[in-house]
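We show some of the complex, not the whole, and keep each chain where it was.
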Amino acid sequence: MARQEKRLAEGLREVKIITGVNPYAEGSAEVSFGKTKVLVTATVEKELPKWMAPGDGGWITAEYGMLPRSTHTRNKREAAQGKQGGRTLEIQRLVARALRQAVDIKKLEGLTIRIDCDVLCADGGTRTASISGAWVALFQAIESAMKQGLLSSDITLKQVAAVSVGQVKGELLVDLCYEEDSGADFDLNVVCDEDLKIIEIQGTGERATLSLDEVNKLVLLSQPAIRKIMQIQKQAVRPS
Amino acid sequence: MARQEKRLAEGLREVKIITGVNPYAEGSAEVSFGKTKVLVTATVEKELPKWMAPGDGGWITAEYGMLPRSTHTRNKREAAQGKQGGRTLEIQRLVARALRQAVDIKKLEGLTIRIDCDVLCADGGTRTASISGAWVALFQAIESAMKQGLLSSDITLKQVAAVSVGQVKGELLVDLCYEEDSGADFDLNVVCDEDLKIIEIQGTGERATLSLDEVNKLVLLSQPAIRKIMQIQKQAVRPS
């Protein structure tokens, strides 16, 4: 099976992360994996969720949305429907959990950082692109909070990036586009830190079940891709 | 009062309309008035609203949304709130009414065209930017429908563009940015066709009331600006 634009099985699409795309947010990035494009902002708010007591550190939360025509055929606008769908909630919970692993949350000292991931164009992998872009926006937001004196201690961030892998018609592929994803036997999203330790792993058998060995092969395939995304993230936050 | 970037009272901010920004939509445009930036798509659907009978032509509808951090401080996501606010509904009704004047709706023959206006950055004038961009996306969508043979007759579009004008601290200004708008005595949104006839006029006294003469001065001030926007629209749909 030939991939679009002669991509290799283990190849990423072109990944770009552009910062400074929003003039108001404490952090922002437009992240694209091929045609997939997500606008991510990170907002620093000096308040805590109601269930947190002052002195318990801070919190990171995330919201995800797709523009109605980010997809091949138009999706109904969730705001007009009156609720966010299950897929949306599942993704934004995943993004938030992943990013909370990047920070020592105890040191956020009364701050809530809100990540917004809005998909401008969806061609597969929007949740992993969201996470990869969100790390960049979060990095900037924390730098901004430190410059403003909102954080007294130094918060060292672990780096967090994510990619999708999957088995499609028997072949193991990295960074599935929509067409590949919708025909996948098994798809797996992997979120790692800079030591390639696993933060989140979510695999689903859509048309087939995999042995543990096969799952391992998929995870191993994700690792060089994640390393490459991390280089692009670093370049985005510290342009050489 | 000096305007930002030495703009004249009757001057527009830099207006740009970029087409082809969405690979799936039948029409799309990213429209910016200075920092204000709106992503507009037009989607052609082969179905009618429930209240329309087949044979009665077609329909044009619009939805509007702001990304949570399109504003100086973050707004709550309407999808998460479970409903669209009054301002949102008011704007999307305005956009739809304005664009329906561009087309002979009777000739749309069983089609619904859905305009989506999503504000990426809000620095004043998002509703008039939405209308101005939506005309470009609508133009493309109708061209696309004609190419696909969905329309048998030729639908000539009237051109539609809009701009905001207002009285700010006693001075009459064109194309108010957020700072000007939030301090305006009276603001007025004008939507015109290519003969500068009025499609919609909405004026609100925020801190002052105006005589009919003063309202007239504002409308006259809007006309050269609308003419200029129309040139940019034409260039967008028929690049020379």
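Each chain carries a letter (A and B) given by its place in the written order, and its residues are counted from 1.
Heads up, the rule we're going with is that a contact is a pair of C-beta atoms (placed from the backbone, for glycine too) under 8 Å apart; a residue touches a chain by one contact, two chains touch by 3 or more.
Quick caveat, the model's predicted, so the values are computed rather than measured.
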Task: Homomeric complex, total chain copies (2 given) - done: 6
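Following the convention adopted for this analysis, only the chains that are shown with their structure count from here on.
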Task: When chain A is superposed on chain B by its C-alpha atoms, the rotation angle in degrees, nearest 5 - done: 180
Task: chain A and chain B: spacing of chain centres that average the CA atoms, whole Å - done: 33
- [ ] Write out the stretch or stretches of chain B touching chain A in their complex.
- [x] 22-25, 28, 35, 39, 41, 43, 45, 63, 65, 67-74, 77-84, 88, 114, 116, 118, 120-121
